[in-house]
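Some notes on the structure that comes next.
A protein chain is absent from this complex, but the other protein chains hold their places.
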Amino acid sequence: MSAVIRLQNEPFDAAREQAALTCGRDDIGAVVTFVGICRGSEAGLRIVAMTLEHYPGMAETELARHVESAQQRWRLAGVTVVHRVGRILPGEPIVLVVTAAAHRQGAFAAAEFLMDYLKTRAPFWKRIEYADSTAWVAPRESDALSADRWSGPADMREAAE
Amino acid sequence: MSAVIRLQNEPFDAAREQAALTCGRDDIGAVVTFVGICRGSEAGLRIVAMTLEHYPGMAETELARHVESAQQRWRLAGVTVVHRVGRILPGEPIVLVVTAAAHRQGAFAAAEFLMDYLKTRAPFWKRIEYADSTAWVAPRESDALSADRWSGPADMREAAE
Amino acid sequence: MKLRYFAWVRERVGKTEEEIDPPEGITTVAELMSWLTARGEEYAHAFENPKVVRAAIDQDHVRTDAAIAGAREIAFFPPMTGG
Partner (left out) sequence: MKLRYFAWVRERVGKTEEEIDPPEGITTVAELMSWLTARGEEYAHAFENPKVVRAAIDQDHVRTDAAIAGAREIAFFPPMTGG
């Protein structure tokens, strides 16, 4: 099992991260890559930039714990999580999650689990700069619902594995 | 909405396909990329190569219909599906699905829906060459279960959107 | 009408496609499979377990009780294993 977790200011190269995860392995049948991107507008307002604040120390520790938990739950061959912090422009990537496994069900479930965690529990906060104002992003109800999936009894996707 | 569907003998470049899908767009907040890879062994037997047979005409038509259905169901900004046919070596990619949307729930659901379709209903057949024998791949029960998710009432992920 | 065969159905029948002209009494896919089975060992082998053989009429999946009247192309193949 390989796990890469990085917080960084710079943009990342999803293709390079994915290649690093699968390089030299022949036990991987499925790779799921999620890239979150800064959109150019929100509710009709043009976005100038987004700033990601985080809780140094806690963010890394918590993320490592959730990656470890995903690895065990879905028997992953590898995971890479890269989360940017600092100022991000529209069109730039914000977050990368890559999961690799023998079969796709585990790879998909683990990627969704990690994204749900990052959206709802990981200590990161987004502030959006509009042309004339700034605003802290409010949590989305759909993210909370999505995250609730993982705390219940084993879901269909696990049964399907 | 952009949709790219290709069947081809050559390997594909997932990064290039993904870049083409998101290039010049600022309404995309989430991109999910699935790559299926030919593994090096199956049930302990070393795989020499895999051959993908398909039903020309039907494969393209059916795939286009399912891509169209995914686009409407999850309001996707774009979809790319590339499926290889012919002989594929271990470590090489077999199939690519890229889905782009404003938010991640739709992108994840659409990618899983399309992969479930490709695994269970699209007219493709895999034959594996081992060192001393060849065998047609048998369908996996877990793929059928996985595919059944999409024909029932709207699931949790849609409710979460 | 044209018949097409894929994967191990094709291997067992020993051809990728053929033109056939089934008798009047053959009206469904299931009846066509039975009729083919009687044509020779290779067909009997391909359709020995008809429950696992899938069919498409004019490139649409159909059940074996589907009517074949008017079909231009009927295909037989094992369960799909793409992706």
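A, B and C are the chain letters, set down in written order, and residue numbers restart from 1 in every chain.
Here is the rule we go by: a contact is a pair of C-beta atoms (placed from the backbone, for glycine too) under 8 Å apart; a residue touches a chain by one contact, two chains touch by 3 or more.
None of the values given here were measured: they were computed from a predicted structure.
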**Chains still shown that are in contact with the chain withheld from the display** = A
**Complete:** The listed residue (A:47, A:77 or A:115) that touches the chain absent from the view is A:115
**Item:** Residue among A:14, A:47 or A:95 touching the omitted chain
**Value:** A:95
**Message:** List every residue of chain A that touches the chain not included in the displayed model.
**Reply:** 36, 52-55, 57-58, 61-62, 83, 94-95, 115, 118-127, 136-139
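Methods note: only the chains that are shown with their structure count from here on.
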**Fill in**
Expressed in whole Å, how far the mean CA point of chain B lies from that of chain C is 27
**Message:** So the centre of each chain is just the mean of its C-alpha atoms; given that, what is the distance between chain A and chain B in Å?
**Reply:** 21
**Request:** Two or more other chains in contact with one residue: find those residues in chain B.
**Result:** 36, 115
**Message:** Quick check: what residues of chain C touch more than one other chain, meaning two or more?
**Reply:** 83
